[in-house]
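Removed: one protein chain of the complex. Kept in place: all other protein chains.
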Amino acid sequence: MSTPATTHFRAKEFRLGSFLFTGLTGAATFLILAILVVILTDVVIHGLPNLSWRFVSTIPKKDIFDPATTGILPMIVGTTIRVLLMTIFVLPVGVITAVYLTEYAPNTALLTRIIRAAVNNLAGVPSVVFGLFGLGFFINFVGKNLDAILHNGSQAWGQPSLIWASLTLAVMTLPVVIVATEESLKAVPPGLREASLALGATKLKTIVKIVLPQALPGILTGGILSISRAAGEVAPILFTGVAYYMSTLPTHLTDQFMDLGYDVFVLSTQSPNIDKTQPILYATVLVLLILTFALNIVAILIRSNMRRKMRLLQ
Amino acid sequence: MTQLMPEISLPKIVPAEARTGVPAGSQALISIENLSLYYGASKALKNISLTLGERVVTAFIGPSGCGKSTLLRCLNRMNDLIDNVRIEGAVKIGGHDIYDSAVDVIELRKRVGMVFQKSNPFPKSIFENVAYGLRLHGLKDQGSLAAAVEESLRGAALWDEVKDRLHASALGLSGGQQQRLCIARAIAIKPEIILMDEPASALDPIATARVEELILELKENFTIVIVTHNMQQAARISDFTAFFYIGELVEFDATAKVFTNPAKKQTEDYVTGRFG
Partner (left out) sequence: MGIHRGHNARPLEWLAEKGILVVSLTAIVMVFLIFAFVTREALPLLLGQMNSAARQAVIPVADLDKIPPEKLRAYLELTPEQFKAMDRDTKELLMQTKVDAAKEAPEDKDAGVNTTEWRYLLLPHQWTGYDRPSYIWQPVSTIKKYNLVPLIVGSIKATFVALLFAVPLALAAAIYVSQLSRPQYKEIIKPAIELLSGIPSVVVGFFALIVMATVLQKIFGYESRLNAFVAGIALGFAIIPVVFSIAEDSLTSVPRSFTQAALALGASRWQAAWQVVLPAALPGVFAAVVLGFGRAMGETMIVLLASGNASIMSWNLFDSTRTITATIAAEMGEVVAGGDHYRILFLIGAMLFVVTFFSNMAAVLVMDRLKKRLEGKT
């Protein structure tokens, strides 16, 4: 009995191409992750020692460059308020639009495709153009006309302020909310809708009582992602309300505000003594990163939890 | 103890005419008149006419794609939800054409309930699932709700199994229990007609037998139309059977006749398993 020549199906030669290709692409992936790690490590190493409760809770008296007296409380407050205001505007509009696209819009209709195209385009508009939009539309048109209508002589509304900056950011992050909400609406099993309709519920009631509660985690994810994105953006607020320095915290919708990201920019480029300022610059960056990352991680966790639950439901 | 494979038994009802499902001395409840349905350009239902009587179980049988589910969904206008669907002809329930423009679909669906192939309880508690339809149609008082929920769960032969955990999640029930919960949910709002689209096809034999038992009980108070691909099931529980093939109604008669002495050769080929 003769044995066949090859019974083991093992590769005769070492496949160089395969190794190289996998190695190179793996190395590329590793490099990208390394970039992330390097940036984070650098910020944490240089920022953490300079982070203190005093720093985070102080309003700077005059000079934001002096490590001894400065603080970032107004920046934290400013960033937080503008982002919360934005959420009030963007969540309802975004969720309703997503509901329309998923539940009502006929897929082949021209209007549906135009709306989707518009959402896509909004997502691609440069952030500085949003700033120009905020200036040209909200401040110069809406604000100035509001002042004219109110006849009170003051120019309160025709100026850069919290309200216009927040509205500008709402327009900017609308696509984020719409996409996240649509994803979660699509994940609701159609059987649930059918069951509700077969019982004699109207479409609207079905959406409100059955579909939206199921989609809540996804909507939440969208909201959190939009907050995280808006918190870090500086260009849209440059002309729509951010201030270089304010001695008090903002209290009215027409107030200007300070901002963490803008502060990073100012400290980086306009400091009289960069070596002296560097510690507080790093600490500010660290706070900004903690804020955006915490939000991002929460959103990712909610989303993966939701996806896991969906798989169980199927 | 339910037998898993009971013998085919002869029905006690003698039909008045061959082409209607209306027992002698009884009223026609559903009258389908020259119904055709188009998905875009393709004709899925071809000129269907049949009459179904009150408080009987009518089965729609036929191979995959013959249109039986589509026809079922016409009876509560669930096909409205699909884009590009067009209807010709009429479907009359209690003498009124349900496709008339003056008909309120919501009211229609209160009176014609549906149970689906894949059980679809809401991700809520058992109680809330049954109460959902009741609340929809205006019942608010806690006491009445609780009484109505209990009545429905008893009617679906589920009460004893869940009475101690009414507020537990419905998703924790077994497949068969979930389907009986869906039945309870459907009968809670007291429809006249219950449409069932292959209600036991996703269930194991024991759960299937319980659902079939339930259908025979429900027959006393409801008119039931059931789509099934399981011929033995149709033979077991239905009074009248309609056999469909590629969108056409081939034969419609008392169940015993369709299964033991069908008028058409096609029907005979199908029920004896020569194709399908």
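Going by the order they are written in, the chains are A and B; count residues from 1 in each one.
Rule of thumb we're sticking to: contacts are C-beta pairs under 8 Å (C-beta built on N, C-alpha and C of every residue); 3 or more make two chains touch, one makes a residue touch a chain.
Just so it is clear, the model here is predicted, and its values are computed rather than measured.
> I'm checking contacts with the chain that's been left out. Which of A:44, A:289 or A:302 qualifies?
A:289
> Where does chain A touch the missing chain, residue by residue?
15, 17-18, 21-22, 24-29, 31-33, 35-36, 39, 42-43, 92-93, 96-97, 99-101, 104-105, 114-115, 117-133, 135-137, 140-141, 171, 174-175, 178, 202-204, 228, 231-235, 238-239, 261-262, 264-265, 268-269, 278, 281, 285, 288-289, 292-293, 296-297, 300, 304
FYI, only the chains that are shown with their structure count from here on.
> In whole angstrom, what separates the CA-based centres of chain A and chain B?
Centre-to-centre distance between chain A and chain B: 49 Å.
> Please output the residues of chain B touching chain A within their complex, sorted ascending.
76, 78, 81, 83, 106-110, 113-114, 116, 118, 120-123, 132-133, 136-137, 171, 182, 185-186, 189
> Flag every residue of chain A that touches chain B in the complex, lowest number first.
Residues in contact with chain B: 106-108, 189, 191-192, 194-202, 205, 209-210, 214, 313.
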